[in-house]
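The other protein chains are all here in position, but one chain of the complex has been omitted.
Note that the chains are named A and B in the order they appear, and that numbering of residues resets to 1 at the start of each chain.
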Amino acid sequence: MWTVIKSVLAAFFGVQKEQQRREDFEQGRPGAFIVTGLVMAAFLVGILAFVAILVSR
Amino acid sequence: MAPKVPPQPSLEQSSTATAAGHGLAHAAPPKGILRWLLTTNHKEIGSLYLIFSLIMFFIGGIFALVVRAELYQPGMQLIQPEFFNQMTTMHGLIMVFAAVMPAFTGLANWMIPLQIGAPDMALPRLNNFSFWLLPVAFILLLSTLFMPGGGPNFGWTFYAPLSTTYAPPSTTIFILSLHIAGISSILGAINIIATILNMRAPGMRMMDMPLFVWTWLITSFLLIAVMPVLAGVITMMLMDINFGTSFFDAAGGGDPVLFQHLFWFFGHPEVYIMILPAFGIVSAIIPTFARKPLFGYASMVYATASIAILSFLVWAHHMFVVGLPLAATLFFMYTTMLIAVPTGVKVFNWITTLFRGSISFEPPMLFALAFVVLFTIGGFSGLMLAIAPADFQYHDTYFVVAHFHYVLVPGAVFAIMAGVYYWLPKWTGHYPHERLAQWHFWLSVIGVNLTFFPMHFSGLAGMPRRIPDYALQFADFNLVSSLGAFLFGFSQLLFVAVVILCVRGGRKAPAQAWDYAEDLEWTVPSPAPLHTFETPPTYQRPAH
């Protein structure tokens, strides 16, 4: 699970070691990556919204 | 994300299915006009899309020149303000929905099956249908210009209530035509996704696909996600106009700002729909003529995906002055600024690909390089526009016009032209006329910058967009812009000349038309025969 999160984070940032990427693509299940990606995208929205609301007070 | 090997059974199924379809087509190939009306061949449909978009590019261009002619000097000389508004609106609608989008779809039709080693699109009859919807849609749209009250005159963003309560009677026709164009886009996108996911050559994994295929896959998902939103919002307009609802009419309890939220939830991903495939084309051309692999293939894929996701989270940056709450303005400012990161990654990747390459300057490369420079300038002004406090000054001025024309003309349109020059040898078997193409390139680059660079200045100096007449301090900028526009417009005739000459003859091109090009399309003969990859090729990963 942690490796999935790490890989999705790396994808969000846009950079990943070639070795790790190959492992993900050969061993990982695509569904896990997609779901984690969506959840973390929602997370990103939440964080930004939180910051915006906090700052606007 | 992808399985190691594409799903073998489905590949066989679809290839037998299309083979059967071809069998029928071979049996009785219709002649003349019927051949084009009934064709299910991805290459023929691709050509139809490209020819259609070229015609529409000229029609939209004529509208733009009418606008620029009126703006050549202060005062109203040639046309009335009502007609001016129809021209700006039609120019925007035609260029976005009838020129740029169909051009990319045409390139996708031609090239995606060739690049993934598929015999045709997954759904050939649907493909024919989604093309032939387009002429219907845009003949309808253009016909509104001849109706009482004139055509749409509320800008391509058609903000309510100007586009509902205060709109000309032809607005209902406009809504119908956008519905048809939207259906065409959705069907096209479904077809492209089905093709890419099911019909790749054995051995080609997702991360082996050319970037043009990747960017189109992501673009297709964007299309499927946002086109229904557009359909929804224009249906609400239709109800407001004809059935007495009040979605956008404050007098009946509606909300004009709701229109803008819905429109831009479609509209912002839409601008990425028009630029992501451009990224794919440029990412194919630059490595070919730098004779060096793309610096970061994986990061390009990631950046495309990031841009696509972020594109859903930034829509209200078009609405900073409608009176959003402070927290909302801040949120959309932050997300918009974030988009600069993956976009920057793309530019850095192209430039690092050039670094220590072995670069030659054939016409496709010229357009691709101009794309990188001028798109980046458009990106910079985009970054400036993202700063919400400053946007209160930039908003709805010519600065915005300069910005989006930099990303759309030397951005999307140059990328389309780069793609056409790049793949013309594959389509026709001849190289494009080098001299003429160079003239076309240099006149276009000069014309584009003369037209759009002064708009930064007139916008900052305070000229609002969409006005048919302006105060005297903007006269010099507008004069230069108008001259540039006519130069740019007329140089596109050279493009037509190059394409026609190239179809009719020219230096013969081999299968591998460009030395370093390494995608699958270069393994089939030039010109590509009507049917290719009837038996799937075995994909060989390039070794570097």
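Methods note: contacts are C-beta pairs under 8 Å (C-beta built on N, C-alpha and C of every residue); 3 or more make two chains touch, one makes a residue touch a chain.
Simple rule for what comes next: contacts and distances are computed from a predicted model.
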Hidden chain of the complex, named as in its UniProt record, picked from "Branched-chain amino acid transport system substrate-binding protein", "Peptide ABC transporter permease", "Cytochrome c oxidase subunit 2" or "Heme exporter protein C": "Cytochrome c oxidase subunit 2"
Touching partners, among the displayed chains, of the absent chain: A, B
Contact residue for the chain not shown (choose from B:A290, B:V499 or B:L520): B:A290
Identified contact with the non-displayed chain, of B:P74, B:P202, B:G489 or B:P537: B:P74
Candidates B:L38, B:I55, B:A225 or B:I467 - the one touching the absent chain: B:I467
Residue in contact with the excluded chain [from B:L238, B:L262, B:I281 or B:A370]: B:A370
Contact footprint on subunit B, counting only the chain that is left out: 74-77, 81-82, 85, 148-149, 153-155, 159, 161-162, 165-166, 168-169, 244, 249-252, 254-257, 289-299, 321-323, 326, 329-330, 333-334, 337-338, 340-341, 344-345, 347-348, 351-360, 369-370, 372-374, 376-377, 380-381, 383-384, 387-390, 392-393, 395-397, 445-446, 449-450, 453-454, 456-457, 460-462, 464-473, 544
Residues of subunit A in contact with the chain not shown: 13-18, 55-56
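Note that only the chains that are shown with their structure count from here on.
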Subunit A and subunit B: spacing of chain centres that average the CA atoms, whole Å: 29
Of subunit A, residues touching subunit B in the complex: 11-12, 14-16, 18, 21, 25-26, 28, 30, 33-34, 41, 45, 48-49, 51-53, 55-56
Subunit A partner contacts - residues on subunit B that touch it in the complex: 1-4, 205-207, 298-299, 302-303, 305-306, 309, 313, 325-328, 330-331, 334-335, 341-342, 345
